[in-house]
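Pasting in a structure now, in structure tokens, and then I'll have a few things to ask.
All protein chains but one are shown in place.
Lettered A and B in written order, each chain numbered from 1.
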Amino acid sequence: MSALHATVERDDHYNFAYLDESTKRMLRRALLKAVAIPGYQVPFGSREMPLPYGWGTGGIQVTAAIIGQDDVLKVIDQGSDDTTNAINIRRFFGRVTGVATTEATPDATIVQTRHRIPETPLREGQVMVYQVPIPEPLRWLEPSETETRTMHALAEYGGMHVKLYEDIAQHGHIATTYDYPVIVNDRYMMRPSPIPKFDNPKLDGNPALMLFGAGREKRVYAVPPYTRVKSLDFDDHPFTVETWTECCDLCGSRESYLDEIILDDAGTRRFVCSDTEYCNHRQAQQRNDKATA
Amino acid sequence: MNAQPHPQLNPQPLLSVRDMTRTWDGVHGCRDVSFDLFPGEVLCVVGESGSGKSTLLSAVSYQTQPDAGSVWYDTRDQGFIDLAALPGARLRLLSRTDWGFVRQNARDGLRMQVSAGANIAERLMAVGDRHYGDLRAVAGNWLQKMEIDAGRLDDTPVSFSGGMQQRLQIARNLVTHPRLVFMDEPTASLDVSVQARLLDLLRQLVTDLGLAAIVVTHDLAVARLLAHRTLVMRGGVVVESGLTDQILDDPQHPYTQLLVSSILQS
Partner (left out) sequence: MYVAVKGGERAILNSYRMLDAYRRGDRAVPELSLDQIREQMPLAVSRVMAEGSLYDPQLASLALKQAAGDVIEAVFLLRAYRTTLSRYGYTQPIDTGAMRLQRRISSTFKDVPGGQILGPTYDYTQRLLDFTLEAQREADALPAGGDALDSAMPRVTDLLAHDELIDAEPVPEGDPEPFDLTRQPLDFPASRAARLQNLARADEGFLLSMGYSTQRGYGNTHPFAAEIRYGTLEVEMHIEELGFSVTVGEIEITECQMVSQFAGNADTGPKFTRGYGLTFGYGERKAMSMALVDRALKAKDLGERADSPANDHEFVLYHSDNVEASGFVQHLKLPHYVDFQANLELLRRLRADGAALQPTPQAAPTSLIDEAVSQ
């Protein structure tokens, strides 16, 4: 277990994890409520953070509320530890907590993510923190917050199925490919954040705790471990995930979500794992196997 | 209406309104309205604009809260209850399953940007139907029943004529087999030639499905064609009520007489 990044000096001017203790308590109370009511959006008093709204302040506030000295933090964006946003957030936590960070999924206790769930299966005791832009699954149908709250209270979710029906009628299949709506614990409809629908099955019955934070919209919600999460569909048009004919160009994986890279003007393309750590790990193993063979 | 017998009167009214008053500024609206509506019965509320008939409809269907008086409804599972006692959630559910509301302007009662099929199937999806094929079949059936070409199932209402949009709106409301339908000037926005066809269709549906309905209209001809009984409104109060034929053939109140005579003249 090693911190693989240039250690950022802990800045003593700030309270541990930047937020003051009463704010962290307020957040934890909201998170407890969220865990008690899986999939339900709990309002909270979001604070301005040093990163802009829309750039992960919800996820950052959730992580700041739960992180402790002994935690090991992994931060990813688009599945990669090395994208600018992931680096920025990791540096921020380095600066305000001095907590160890890692790229290795199995070594992390907290994984903050934007738009992907890691390929490596999570285990009990780990916490996934998701950055959420728009928490409300019915927002496209109904701009009024007062009305959507009522719809959730009454489980009035018919409108969402209208959209799915329409997709099938017009395109032959459901056209939503990411941020695909789900029903949590057979009760609340939830947006899993803009993860590709490929990742939705990972939510169902996962042993890890899933926390979702929307800073600008000021909502948190949660999926406790081993909770039923079902993606919306029809009995005769069941939910399906993306597949590729290609495999990863670097590690050969046929099981992971692949990014398309365009290499030259002629449009030559390669496919590589979106989860860079998973891919690197597989490559290292393959090199090992080759060496010992 | 002459050829149709009055529906067998169940002694239990489906809807009872007692001394109901609803004004939106303390002055204008409807006052002291009382009537019963029986299953399978069509009641017309007739009056000029400003007579309070639309306010009446809105209050009776509990889209606005009456200022005074009460409205009772014979629910499927809880018996005959005062709607004021019903929690908001149950009222919403009731209005989406056991009731229908047809608006004068079809665009106000439809989702204009989704297909006809989706419009009709929505209520079924709202109560849990999850088989796309079945939903589509039911929607297609309804289109045919409403005399719309079933090939238009995937078209959006934007491409429909006014009459078709109105028929689509009606289908959207009837798909859950409601027992009571409120209609606010259902034909007023349509061409005269189209109105007759729609009224015929409504008359057929009412009988086939055993629907009770309250239809608000300024047009006595609609009352003549559809309603067993009629209320005549003026200045917010009911000035005359009774069997439609009696009212139209032998009006008692001077205002009703004026209304009836003005049609004969035109």
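In the analysis below, a residue touches a chain if its C-beta (ideal position, glycine included) is under 8 Å from a C-beta of that chain, and two chains touch if they have at least 3 such contacts.
Keep in mind that what you see is a predicted model, and the values were worked out from it rather than measured.
The residue from A:108, A:128 or A:272 that touches the chain not shown here is A:272. Contact with the undisplayed chain is limited, among B:113, B:144, B:161 or B:207, to B:113. Within the whole complex, the absent chain has one touching residue among A:145, A:186 or A:235, and that is A:145.
Residues 5-6, 14-15, 18-20, 23, 43-50, 52-55, 57, 77-79, 82-88, 91, 114-116, 133, 143-146, 166, 170-172, 175, 177-179, 194-198, 216, 218-219, 242, 249-250, 257, 259-261, 263, 270, 272, 274, 276, 279 of chain A touch the missing chain (whole complex, contact as defined above).
Here, only the chains that are shown with their structure count from here on.
On chain B, the positions that touch chain A within their shared complex are 89, 92-93, 111, 114-115, 117-118, 121-123, 125-127, 130-133, 135-136, 153-154.
Those residues of chain A that touch chain B in the shared complex are 153-154, 156-159, 161-163, 165-166, 168-170, 233-237.
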